[in-house]
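A single protein chain has been omitted; all remaining protein chains appear in their positions.
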Amino acid sequence: MNLFVLLTLLQDGLTTGAIYLLLAVGLLIVFSVTRVIFVPQGDLLALAALTVAQLEAGSVPGTLWLLDALAVLAVLADLLAGSRWRALRWLPVPALVTLATLFGPRAAAWYAMPLGLAIITPFGPLLWRLVFRRAAGATMLTLLILAMALHFVLEGAGMVLFGPDGAATAPLTEAAFAVGPLTLSGQSLAVVGLCAALVALLRWFFGATIEGKALRAAASDRLGARLVGIDAARSGGLAFALAAFVAALSGVLIAALTPIGYDTGFAIGLKGFVAAIVGGLVSYPAAAAGAVLVGVLESLGSFWASAYRDVIVYALLVPVLLLLSWRGRRAGEET
Amino acid sequence: MIRPAVLALAAALILPPLLPPFYVTLAAYVGLAAIVATGLVLLTGISGQTSFGQASFVGIAAYAAALLDGRPFTGLLAGLAAAGVVAWLLGFITARLSGHFLALCSVAWGLSFYSLFGTLPWLHGFNGIGGIAALPFAPGPRAGLAVVWAVVALGLWGAQNLLDSRSGRALRALNGARLMAESMGVDTVRLARGVFVLAALYAAAAGFLFAHVQRFISPTPFGLTASIEYLFMIILGGADRLAGALLGAVLVVVLRDALTDWVPRLTGAPGSYEAMAFSLLVIVMLHHAPRGVLSLLPQGRAAAPRPAAPPPPPPVQPIAAAGGEPVLLLDRISRRFGGLAANQDVSLAVHAGEIVALIGPNGAGKSTLFNIASGVLPPSAGSVRLFGRVLGALPARRRAALGLARTFQHVRLLQGETVRDNIALGAHLAGRAGMLRALLRLDRAEEARLRAAAEAAAARVGLADRLDTPAGDLPLGQQRIVEIARALCLTPRLLLLDEPAAGLRHLEKERLADLLRQLRASGMAVLLVEHDMGFVMRLADRVVVMDFGQTIAAGPPAQVRADPAVRDAYLGGVA
Partner (left out) sequence: MSEALLSVDNLAAGHGRVEVLHGISLSVAAHQVVAIVGPNGAGKSTLMAAIMGLLPRTGRIRFAGAEAGSTEAMVAAGAVLVPETRALFTEMSVRDNLLLGAYRHRASAAQSLAEVFATFPRLEERQRQRTATLSGGERQMLALGRALMARPRLLLLDEPSLGLAPRIVRDIFAVLARLRADGIAILLVEQNARAALALADHACVLEMGEVVLQGPSAALAADPRVVASYLGTGE
C-alpha cells in the first residue's frame, strides 16, 4: 500500500466518519433527554435515502403516505388520551409536506432533497408519541426493546414501500479537485462541510437559544427541568425531531456515495453507536473523535481485510469499554 | 402454583406422542428457545445484564456439534467448553459494565460472531453444514422433541434451585443494588461473570440440541435478529420470572409461525410483512404489559405455612470483651469533593461494647464519614483502622468479612423479595455454596442454616411474623429494621447504623433501643448516625457532634448537650 492509497482511504474514512458523527450526535441528544437508545435512527436514514431517490425519479414515495398514516394515528392516540383540539397539532406539517410533494416540482434535484428531509423529520416526534411516550416510565430495558421492535417495523416498511433494491441519490456536486496525485471529490468535501456546518448549528442551538438550553436542562437534571416548567413530553418530541432530521440528512448524503437499501441503515446506525460509545455517551467532542476513528478504521479495514471490516470496527469497542469501566469502575451505573 | 420445571417435564412426556407431525418441529423450536430464554432470565431479568449476544453462544455450540458430528458426547462437551470459555473471556469486560454499555457491547460481539460464522472458511459460510446425524438415543423427531423438553425441564429445575439459594439472592442484588451487595460481602464482579457464563452454557446446550434436531445449520439462526428475539421472549413473558421464559418462548415462536402462515394469506404478498407485523405486536403488547404478559395474570404467590407462634429471639452470643483497643479508629480523616471539603481532620474511635452516636445538621459530613468507615469512599487524607488493622483501599466486601456490617440511610432492600430473603442476604458470608452446588440442589443443608440465621435475626428485631412479606410492602421505618436484621446476619463485631430510628413509632424506637443495648452488652461496637435527639441521648455512651465537616464536640451525652457550640450550630443557629 502506498501513500496515495492511504490518502484515498483516509478521505473515505473522514467522509463516512463525518456522517457517523451526525448519527452519534442524534443518538446522544435522544438518549440524554429520553433515555431511549434510538436504534431506528439507522432505518430513518435508509428511508430518507430511498425517499429522495424516488422523488428524484419523479414518483411519490410511499413514506409520504406512511407519514400521513402516523399523523392520523397520533391524533387518535391524543384523542383517546383525553386531549381535544390540541390533538390536531399533529396534522399541519404532514399536510403541508403532502401538498408540497404532490404539487411541487419534486423531481428537481434542488427540491427533492429538502422535501425528502421534510418528509422524514416528522417521523421523529410521531414515533416518539406513538411508541415511546407511553412507556416513558418503563425500565431502560423495556425502552431498548421497544426501540429494537420499532427498528424491525421500519425496516419492514422500507422493504414493503421500496422493494429489496438499493438506490442512490444525486450527489450535491460532481466537482473534483486534483491535489497533487490525489483527487478530492467534491461530494466528500460537501459532506464534511455540511456535517461541520450542522454541528456548528447544533452548538448554536444548544448554546444560545432558550429551547436548546431547555433541552440541555432536561438532559442534565430531569427534576430541575420539570420544576422550571419544561414539558418533558415536548422535550422528548424535539429531541426525536432533531435525531430524525440528522438521520435523514445523513441518509441523503451517504446515498450519493454508496447505494442504500432498506436494510443497510441498521449497520450504519450501529457505527454511529460505536462512535457515541467511544465518546462515552456523554461528551460531544469525544464522540467526534470517535466517529472519525470509526470511519477511518472501517475504511482501512475494508482495504486490508474486507470480510472482517465490521469485526474490526466492533473490536474497537473492547479497549474503549475496558478503559471506561476501569475509569468509572461500573460505567452507566445506578447510585 | 405449578412450577415451570414441572410444566416442562409434563410437556416432555405428553407432547411427543400426541402432537400432529407438523407441530412436532414447532414444539421443538419452542423448547430450544425456552432453554436459551431461561439462561437469559437469569442474566437479564434477574441480575440486570442485558445481552444481545445469546444467539452467538447457541451458534458456537451448534458449530462444535456439527464439526464433531458422529461423536455427540465429545461435541456436547466441546460446545459447552467453547461457549463457556468465550463467555468467561468476554466476562472480563461485561461483568464490569452495566446498562447500555453492556447492551451495546453485546450487540457488537453478536454481530462479530455472526460475521465470523459467515466468513470463516472451515464453517462453510452461508452454505451451512448439512447431514448432521440425529442423536443416537433419539433417532426420530418425536424422540428429539422429548429430549429437548427434558432438557428444558432440567434447565428450569436448575434455575429454580439457583434462585432459591445464596447465589440467587446475591444475583438479584446485582440488578441495581451492587453497592449494598458488596457491603454484605458479595463479590459482585465475580458473580456477574459467573451468571454470564451460566447463561452462555444454557444457550450452548440449546445449540447442541439444535444441530442434532434440525440436522442442518447455517449462520442465520445465530445472528443478531435471533438474539433480539430471545430478549423479546423474556420481556414479553416477564423477565423477572422463570415462567416468563417459558411463556415468552411459546408466545414468540408460535406467534411468528402463525404470522408467517397467515399474513401472506391476508396480504397476498409473501414474505414481506411478517417481521413487521410481529414487531408491531411486540410494541402493542409492551404498551399494555410493560412488565410482561405474566404480570397480567393473577399472582399466585404461594402462601407459605406459618408457624403458630414466632420463635423466641435467640440469646445474643458474647462477641468480645468490652474496652481495650478501639474496634474502629478514624484518624484525622479529610475528604474533598471537588472544591467542597465534606470532612476535615475528623477523628473518632469506637470500642467494643460501646455505642457512639454521630450527630450534626444534615449535610454536616456525617454520611461521608460513614461511607469512609464502611469502605464505600476512600478518604482524601487520614487513616482508617479497623480491628487493629490499617486499611488502605480495602473494599467494602472485605470489610464485611472482617466483621463490619452497615445499614443505609436510603433503604437498600430488594423491594420485591420477601423479608426473609432480604435478611438472608446478610448471611452470604456464612455460606460457601457456589452456583454449581445451588443448581444441583446440593446446598440444602447450608441453605437451611442460612435461613435459620435469617429467621433468628428477624425474631431478634421483632419481624418474625413478617418473614414472607415482600420488603417493599412494609412501611419505611420497618424497612430500616429489616436492614438492621440483615446487618446482624453478618454476625458483626462493628455495626454502623445510618438513621436507624427514622420513621419509627415511639414503641418501636424503644424496642430498637433495647436491642442495641443488648448488642452492646454482648460486646458489639455500634456507631450510629441519628437525628432523634431523645433517642441518641438516652442510648449513646458517647456523642460526637459534627458541623461543616468538622468535629465540634465529643463526649458523654450530658456534656455535649450543655456545650454552647453545639447549641449554636446544631440546635438553633439562627434564633
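Which chain is which? They are A and B, in the order written, and residues in each are numbered from 1.
As a working rule, a contact is a pair of C-beta atoms (placed from the backbone, for glycine too) under 8 Å apart; a residue touches a chain by one contact, two chains touch by 3 or more.
Since this is a predicted model, take the numbers as computed values, not measurements.
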Inset, instruction - Identify the residue among A:59, A:83, A:173 or A:220 that touches the chain left out of the display. - result: A:220
Inset, instruction - Looking beyond the chains shown, say which of B:361, B:382, B:434 or B:555 touches the absent one. - result: B:361
Inset, instruction - Could you please point out the chain A residues that touch the chain left off the display? - result: 210, 213-214, 216-217, 220-221, 223-231
Inset, instruction - Name, in rising order, the residues on chain B that touch the hidden chain in the full complex. - result: 338-340, 361-364, 415, 472-477, 499, 502-503, 505, 531-534, 537, 548, 568-575
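Note that only the chains that are shown with their structure count from here on.
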Legend entry - chain A-chain B separation of Cα centroids, rounded to whole Å: 36
Legend entry - Partner chain A, residues of chain B touching it in the complex: 44, 50, 93, 96-101, 103-105, 107-109, 111-112, 115-116, 119, 176-178, 228, 231-232, 235, 239, 269, 272-273, 275-276, 278-280, 282-283, 286-287, 290
Inset, instruction - Enumerate the contact residues on chain A facing chain B in the complex. - result: 31, 37, 131, 134-135, 138-142, 144-146, 148-153, 155-157, 159-160, 270, 273-274, 277, 281, 307-308, 310-311, 314-315, 317-318, 321-322, 324-326, 329-334
